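Please read the structure below before turning to the comments.
Removed from the display is one protein chain of the complex; every other protein chain stays in position.
Each chain gets a letter, A, B and C, in the order it is written, and its residues are counted from 1.
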Amino acid sequence: MDAILKLEGIGKMFGGNYVLKDVSLEIGRGEVHAVIGENGAGKSTLMKIIGGIYEPNEGVIRKNGEKILLHNAIEAYKQGIGIVHQELSVADNLTIAENIFAGRQPVNRFGFVREKQMCEDAGKILGEMGIRLDPREKVGNLSVAMQQIIEIAKVVSHRIDVLILDEPTSSLSNKEIAHLFELVRRLCREQGMTVIFISHKLDEVMAISDRVSVLRNGNFIGTLSGEEITASRMIHMMVGDQLDSRSFLAPKTPEGEVILRAEGLCREGKFRDVSFALQKNRILGIFGLIGAGRTESILSLIGADRLDSGRVTYEGREIRLSSPKEAIAKGIVYLTENRRDLGLFLPKEISDNVIAASLGAFTTKRHTVDRKKAGEAVEGYIQKLKIQPPVMDKPAGTYSGGNQQKILFSKVLLTDPKVLIVDEPTKGVDIGVKMTIHHMLRDLADSGIAVLLISSELPEILKLSDRVLVMHEGECRGLLENRDLTEREVMAAVYGEKEVQQ
Amino acid sequence: MRQKMSSLKNRILCRLDIQASAVVLLIVVISIAMSFVYDGFLSAYNIKAMLMSYVPEGIIALGLTLVIISGGIDLSVAGVMPFTAIVYCMLMKAGVHYLPGMAIVLAAAAAIGAVNNFLRRLLDVHPFIITMAVQLTLKGFNLVVTGAGSISGLPENFMEISQVRILGLKIPLVVFLLLAALWMVLLAKNRFFRKVYFVGGNPKAAELCGINVNRVMYFVFIQSAVLAAVAGIMAVFNYQAANYSYGSNLDTRAITAVVVGGTSMTRGGIGKIGGTIIGLVFIALVYNSFLLSGINTYYQDVITGAFLIGAVLIGERIKYRGKPGKKEDKS
Amino acid sequence: MEEQKKKLHVSGRILTLSVTIVVCVAVMSFLKPETFFTVSNLGSSLTTVTFNLILACGMTVVLMLGCVDLSVGPIVAFTSVVVAKLLQGGAPIVPAILAGLLIGSGIGALNGTLVGYGGLAPFVATLGTQSVFRGLSYVLTSGYSVTGLPEGFSKIGQGTLWGISNLILIAALVAAVLALLVPRLAFFKRVYLVGTSRSVAFMSGINSNLILIAGYTLSGFLAGLSGILMASRYAMGNAGFAVGYETQAIAAAVIGGAVMAGGEGSILGTVLGVLLVAVVNNSFIQFGGNAEWQTAISGIMLVFTLFIDVMRTRKAKRKGLI
Partner (left out) sequence: MKKRTRTTLAMVLVLALLLTAGACGGKKSEEGSGAADRSDELYVYVTFEKGSEYFNWVYAGFLAAADELGVKAELQGPADADASQEAKVLDTVTGKHPNGILAACADQDTMVSAINNALGEGIPVITCDSDCPGSDRLCYLGTDNSSFGAVAAEYIGEQLGGSGEVIIVTLFGSAAQEERCAGFNDHLAEHYPGIRVVETCNESGDTATAESNTTAALQANPGVKAVFSTGGTGSAGAAAAVRTIGRTEEIVVVGSDFGTATLECMEKGEIHATVVDDPYMMGYQSMLQLFAAAHPTDIISANAPYGHITTSDIYFGCSLVTAEEYTENADLKEKYTNTPSFN
């Protein structure tokens, strides 16, 4: 197996600590090579290094034997390496065709874009991927899932022989995932393309990849090939010795009464008759893939977005929340999954971020901010959640993903909520912090708070939720009791009985 | 089927830019009404005079459209226009022929445009601040160089060329129409010009898919300054003189035209040259109607300001149904 | 690094400004002892700078909101005209003044609503109100100064208290109150957060639109106050007052450390910015430099102070401070 790509001793440092340490591995030509690891294992960083976005502090990348040095995306494309990023990078003010051929549209001799030919080429590429979309459609009008596919089409349209897919299936439906895998296999067979596929969903990895490399906490553990690729081996290598108790964290207190009930929530084009009930001391998990309308329904519930119809009763009385401000005042708090745009004031220091949601509590009679009381509260949470480095005046933006999530939790908990809604709480967080968050959520529930957990990570849902509400494409597909519920049963509910049999 | 229908509706919708069409409707209604008030309103002479009076604003509005689409703003144009007019006259009086003189002045403007972007990146500051500082500096310089008087008595060969008419139109108007057509086609079709939409829409994504964002921003600020220089030169063609007071609040009128035409300052990457020209015609029309109908022209500022706010409100409320702009944090 | 850089940036800026002012004053007092460093010169040049100072304080708050207010000049003119017409029509002084402050705040609130609920870009909204109220000022007066104001009213702008001109005292009061409240008041902490990111503030339960309206209302109120003081100082209301004052206010605030991206800036920095521009202009005239250079000076100073700031943060970075 001649290696199209060899990584030797790759090391990368962010703000003083190693994110990747001495990673060496080989990617065979024409194979589908999966790179797996828990959140925070350094998968995305490694891929960004291969894709030319980051430059490694140590180590060498060899392509077809000779050393290459990449500074930006353009040079990577020249070397035949294309990367599809985890966060969407499409310009939603432009058409599909323009997004696919960003900056390299076919032009005539005056440098004028040949519109017709561009649309035809775009149509051809979309056709190959089995998508019937009008290339002149504005990307802004497409669903998140469709935008992800446009992103992939854009990268594939470059003449590349190494395609990196950074967690591409996170927002695709089962049908779309099947399409994607079929396309990946076709690219490998027909065009001899090498695909590096990053995921932390083991079933997908087993379905598609020829070889699997495992990363843990920035170190390279090993590569499995052929029959060696089994779920248990992979989990063991991903999690290592530290026993990641995947078992269900049972509640320690009796079930409290229903504090919040939502019936028939609807919003045109986003979600239809979403209903659920939240009980004190219990965690209700909502499982579904991105684009299933879970976040949208919650945003409408707390008044951040429009709600067309539906009834919400809270502590016995019917309410209609007009803004997050009113929701927080009533004790209903939402921890957003979009830290960058909705969660934290990145350029501002920790103390500002933490007290931002409960300024009222820290305002003295003379309308001034009681700095001492605020300082103590923030200090308390820094100790309690062990935020590193434990300094008050460093900007939130300079912290790692895990610590940023801790800051967000401090901000939310400071408002001492009665109902805590967490959205993808462990996204982009390293394993250590993930454990603390899981145990914290369970302790919070035991302390009397009604917790609503939104997550697309099935193990996390199964580990924490007392009851699981399954949503798919804007509808509730079923409410399952979590008495040793298995992943298969949940997926069955997601797609409804018949589809799973195929 | 549903897929097909929505894209068809969509294509119509984005063609029929609500805000620009509302302004076109207003233009038609006002023209009809004015033709009753003053019968010579739709005469060739009046239309020509109306367009002639908005040539400098028009040329500058073309450049500003690209700057605003890319997410920036350029106030230095109000300093560059008189500056180039003055330097151009001084060069000609010093014996430089008007063609090389033109080249020198355009090069100087390009340098100013480059300085705008360089300082914007070096000082990591909003373009509003840097271009305002450059405007103040240039205006001060213009005042000192001309000693607050005006420069005239230009050489004979220039006086002749400046009176030449092409197809019955004066040179400044012809130059504006040519530039408008060129910029419209380039922005719609040319690959490099299209990059401005990417940089405006999603700068990070543009960087990732291989667009040299810095080079695009240099181009945007340079073309804005060069067009301001062209406006300055056209003023000298028009008046055969230069004065420090030219274009004293030209930037306000040009930006109003661009924004009324539908280019958005809260959402990057939205806007068309066609919209800007519609905005321009609208403002020229309002200005002209006041002049001809003899109403107290102080009301004109009130009406123009009110229409600017009204037009953008219509755009915000209808086109985006109040969806908050991605960049609403930026001013 | 961002916040440290910002912390260093604001306090560093205040340091640079104070040093520059002290150096200028020292040099000038040395070169022109009898004309520069006299109580009357310092006092009188301060008096003439008060209008800019009040407007610049209002502008600092708007910049902290990540916005800009181009309509302060016309608000000054419009308020002066309306108050003068009221007084000319025989209205008693105090109600006329209250009406003026109300008008200024009203226009500010309009700006805030257009930016907040209307979704307009701050530049576009205040550009619109700028031409509307400049036009209305001319419509009301068709260019004439509105005179014949009662003696008591012009006493405010022209009188002195303990030997110091009332204008300086009022401006100093405004600056002191704001300098005291801005770092402490919870309202300004919300302004500070909305300026950084409206969407994060909205999700954190801060009513961003209300804060925007309040910020612009404060700027409008201060512009109204300047309009009243100007009307009383020159005993007339005039539609041509304060043309282009918004540019000077923004320049002074930015020299003082305010950042257009919102969230940053201090009242003290702005005060020093206004003083520095005044000292430089004053010295320029003392040297008999032709006054035509004045417009260019503030432009060059703006770029220069920003430049020093960049150099200082770079040097600090090299020394591993941040």
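Quick notes on this one:
The definition used in the following text is that a contact is a pair of C-beta atoms (placed from the backbone, for glycine too) under 8 Å apart; a residue touches a chain by one contact, two chains touch by 3 or more.
Please read all numbers here as calculations on a predicted model, not as lab measurements.
One chain is not displayed; in the complete assembly it touches the shown chains B, C. Annotation: of B:30, B:91, B:169 or B:184, B:30 touches the absent chain (contact as defined above).
For the chain left out of this panel, the touching residue among B:128, B:141, B:176 or B:244 is B:244.
Touching the omitted chain from subunit C are residues 32, 34-36, 38, 40-41, 44-45, 47-49, 51, 138, 141-148, 158, 165, 230, 233-236, 238-244, 281-282, 285-286, 288, 290-292, 294. Subunit B meets the missing chain through residues 18, 22, 25-26, 29-30, 33-34, 36-38, 40, 43, 45-46, 49-50, 52-53, 56, 143, 148-152, 235, 238-241, 243-249, 286, 288-289, 291-299, 301, 303, 307, 310, 314, 317-318.
Basically, only the chains that are shown with their structure count from here on.
Annotation of subunit B and subunit C: jointly contacted by A, touch as defined at the top.
Subunit C has its Cα centroid 29 Å from the Cα centroid of subunit B. Centre-to-centre spacing of subunit A and subunit C amounts to 46 Å, using the average Cα coordinate of each chain. Residue numbers of subunit C whose C-beta contacts span two or more other chains: 196-197, 199. Contact of a single residue of subunit B with at least two other chains is seen at no position. Residues 73, 119, 122-126, 128-130, 132-141, 143-144, 147-148, 252, 255-256, 259, 264-266, 296, 298-302, 304-306, 308-309, 312-313, 316-317, 320, 322, 324-325, 328-331 of subunit B touch subunit C in their complex. Those residues of subunit A whose C-beta lies close enough to touch subunit B in the complex are 53, 72-74, 77, 85, 88-94, 98, 102-105, 107, 110-113, 115, 132-134, 136-138, 141, 154.
Residue ranges on subunit A touching subunit C, taken from their complex, read 304, 323-325, 327-329, 334, 336, 341-349, 352, 356-357, 359, 362-363, 367-369, 393-395, 397-398, 411, 415.
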